[in-house]
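These notes concern the structure reproduced below.
Only one protein chain is missing; all other protein chains are in place.
Entry: subunit A
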Amino acid sequence: MLDFIIKRLLQVILVVFLALTAVFFLIRLSGDPTALFLPPDAPREQIEEYRELLGFNRPMHEQYTDFMANAVQGDFGQSLRSQEDALQLVIDRLPATFQLAITALILSLVIAIPLGVLSAYKRNSIFDRIGVGITVLGQAVPNFWLGLILIFFFAAQLKILPTGGGGTWVHLILPTITLATYSIARFTRFTRSSMLDILRKDYIRTAKASGVPTIPLVSRYALKNSLIPIITLVALDLGTLLGGAVITEVVFAWPGIGRLLMQSLMNRDFPIVLAAVFIIALIYAIINFIADILYAYVNPQIRVK
């Protein structure tokens, strides 16, 4: 088990390292940001002077090795625009992003798992139809559109919820629904098909035949086993929710990492982009690492492989 954990930990480091390297070179393809920060009437020699000050005039490999040398010490440099510590700016946004992601995840699980189980157990019934309907709708509706429609309806028309911003739990409602919609659809579909597989197994038929009542049959025998593959899905989705809620955060003016990343990309504020990518990659890798461990814990075959 220890070998397994060490191996997986090394993989986490590799993933984060590769993500940072790729993003470092990719964002530089978008050009030199110096000009965007200076007033438009700045003369050419001034632009050159700032390029030197910010280090953009040096050869790319030199910039890269410098960046990596500092990054391993947790120093991602200062924001080009506000001259504050880039990593700190990203870390400050973490609580808001966590809050939204966790709430959305809980909402998804609370709705999706019972719905998926019901759809599978009562196949072709009204519950199944609701389940399938939600799955199709949830995956088909774009986040952006759904967010704006919710704002228009509940904030601008009914005036019962705020349009956006962060602060209280009320601000959480609309972005949580928007963000959870897609996950609800995915989880429901997955739970349903996983459940259907299990319900066809011999041991379920045997249990049924020997008179095990419905509720223990579903919860103790079927659901428990069908949940194993869902762990992976939840881990993947949580990673996406934590790092990829960009659109939802922008639409609802939610002060999280996704929005900061988007703004920094538009402003070409490279140190913040890299710090944000670092944090997101790290979270993603760690969550998957934990999922792997959990998985290995429940299924010893994986450790052996």
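The rule is short, and it goes like this: a contact is a pair of C-beta atoms (placed from the backbone, for glycine too) under 8 Å apart; a residue touches a chain by one contact, two chains touch by 3 or more; residues count from 1.
Heads up, the rule we're going with is that contacts and distances are computed from a predicted model.
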Hidden chain of the complex, named as in its UniProt record, picked from "Peptide/nickel transport system substrate-binding protein", "Na(+)/H(+) antiporter subunit C", "NADH-quinone oxidoreductase subunit C" or "Homoserine O-succinyltransferase": "Peptide/nickel transport system substrate-binding protein"
Full-complex contact with the absent chain, from A:118, A:151 or A:296: A:151
Sole residue of A:228, A:253 or A:290 that reaches the chain not shown, by the stated touch rule: A:253
Option touching the unshown chain, where A:65, A:82, A:206 or A:219 are the choices: A:82
Interface residues of subunit A (partner: the chain not displayed): 30-33, 35-44, 46-47, 50, 53, 79, 81-84, 89, 92-93, 126, 129-130, 133-134, 137, 147-148, 151-152, 154-156, 158-171, 173, 250-253, 255-256, 259-260, 262-263, 266, 268
